[in-house]
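One chain of protein is taken out of this complex; the other chains stay put.
Chain IDs A and B follow the sequence of writing; residue 1 opens each chain.
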Amino acid sequence: MSGRITSSLKQLWHKLGSPRWFYEITHNWVRFFGVSALLLLTVGFIWGIAFAPADYQQGNSFRIMYVHVPAAMVGQSLYLGMGVAGFVGLVWRMKLADVAIAATLPLGIGLTALALFSGSVWGRPTWGSWWEWDGRTVSTLVLLFLYLGIYALREAIADSNLRARAAALVSLVGTVNIPVIKYSVDWWNTLHQPASFSLTEKPAMPPEMWLPLLVMALGFYCFAAHNVLSRMRLEVLRREGKTRWVNELFAAPAASQSTER
Amino acid sequence: MKGLLQRELVATLRTRGSVINPLGFLLLSILLFAIADPGVRDEQSKDLSSVFWVLILLTNMLSLDAMFRRDFDSGALEQMLISAHMPFVAILARIFVHWLGSGLLITLFVPLLGLLLGLRPEMFLPIMLVLLVGTPALSLLGSIGAALTVGFSRGGAILALLILPLFLPVLIFGNASVAAVVSGQAYTAPLVWLALCSSVALTLAPWATWAALKISVEMQ
Partner (left out) sequence: MLDNPPSQTYNADQAAAHDNEPLLRTSTLVCQRDHQDLFEPLDLTVMPGDCLELLGPNGSGKSTLLRTLAGLHSQFSGEYKSVGLVYQGHRLGLDELLSPLENLAWFSGLQDQALDRSEALRLLARLGLLEQAHTPCQRLSAGQQRRAAIARWLMAPQSLWLLDEPFNALDVQSQQLLNELLSEHCAGGGAVICATHLILQVAEKTTVQLQPQSGSDL
């Protein structure tokens, strides 16, 4: 019995690794995440900008939070996702893992940079300077450098197979190191700036303020899922361009459309 | 293990430059800092100990590129991966010898560096202890980057980009330890963290380096 379960699990695993299966199953997911992202981001944005009450200390400038916090969260999660993909790629040599890393990199870099930029814009009215060496800022900056390191490494390796393995290894090493780096930076931060003013962890943020934040965060996650998945699908097509199923896919549309209607 | 270590040591002794040049870089950059910040001569001003670890990090970076370069070019690395009874041990021997020529050597030079940086002689021993505990992490973590970039003809910038973020915890705890020593406070807490960094690096880094070397050897 258990043998049957493990064998069917193995089959599922094998299926997961098949680019074709991935391409077919994600067709609807991409749409779902795209529509959800559009809805959530629109609702969250209007809610956060127009309806959430102004902060009693910071006035309206706190509204940057609705971009800053989700961008930072998703930026971090994406790196974690790359680490998982790296592990899968190294251990099971799954091709799709590298597709995932390649598709995640640009978005991760973009969102982490956005988090730093919006943090800086937010910091100007709040802290009085464009840049503070706050623990969270430093961690995010290091995260950006970890992303850029993988990016640079991928650019430097010509052979696609080796590029995949190297990128997988570095994402995994980076992911293992992130908690250590984060902890050490926090430790450093308390040492040097004991009275750092924490913006996002205010004990009592009223629901009218954090609900739109929640919606925005969900919206960002959906957007990231949409973006990464559609980029992965494109990459799968590019890599599998010579295989039969892709050729059939592009030879068929005329025929299949006419039968649908 | 003994034979492997012996080979590494003999080879290192025959290329003394690879060890001496980074040390020269370290001394020279201290000179540059002293010139750029004339306040060092001032009795009241803070000493230069804050740049200490940064310079050690950079010195280490400089010597990292050579860690596997010669073995890669000569094909000894291929042989190591094919024939080694335990490649893990061979890699560890390589890292250990790199540490002898970088981390340990700098540790032994602390009295000289300390004089230049305006540290009092009674601080030398504690600072040597801090370096002894912290620098292995640099060679270990650095070996991952060195192994990944050894196949590139110009891998220096990528090596820095890959490795410096990983060095950050060592910098933070190392610097805190030295700062505590200099200001006469207890330095046990950061030192323990530093030891933890080194031991985690010791358990994980050689495996990652091994995997990275296998990738690099395939680049030919």
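Going forward, a residue touches a chain if its C-beta (ideal position, glycine included) is under 8 Å from a C-beta of that chain, and two chains touch if they have at least 3 such contacts.
Worth saying up front: this structure is predicted, and the values here are computed from it rather than measured.
Participant: Looking at B:Ala84, B:Leu108 or B:Leu125, which residue reaches the missing chain?
Facilitator: B:Ala84
Participant: For the chain that got dropped from the picture, name the residues of chain A it touches.
Facilitator: Considering the whole complex, chain A reaches the absent chain at 159-161.
Participant: What does the interface between chain B and the hidden chain look like in terms of residue numbers?
Facilitator: With respect to the unshown chain, the touching residues of chain B are 1-4, 6-7, 10-11, 14-15, 70-71, 73-76, 78-86, 90, 217-218, 220.
Heads up, the rule we're going with is that only the chains that are shown with their structure count from here on.
Participant: Compute the distance, rounded to whole Å, between the mean C-alpha positions of chain A and chain B.
Facilitator: 33
Participant: For the complex, which residues does chain B have touching chain A?
Facilitator: Result: residues 144, 148-149, 151-152, 155, 157-158, 161-162, 164-166, 168-169, 172-173, 176, 193, 197, 200, 204, 208, 211-212, 215, 218-219 of chain B touch chain A.
Participant: Using the touch definition from the top, list the residues of chain A that touch chain B in their complex.
Facilitator: Residues 90, 142, 145-146, 148-149, 152-153, 156-157, 159, 162, 165-166, 169-170, 172-174, 176-177, 180-181, 183-185, 187-188, 191.
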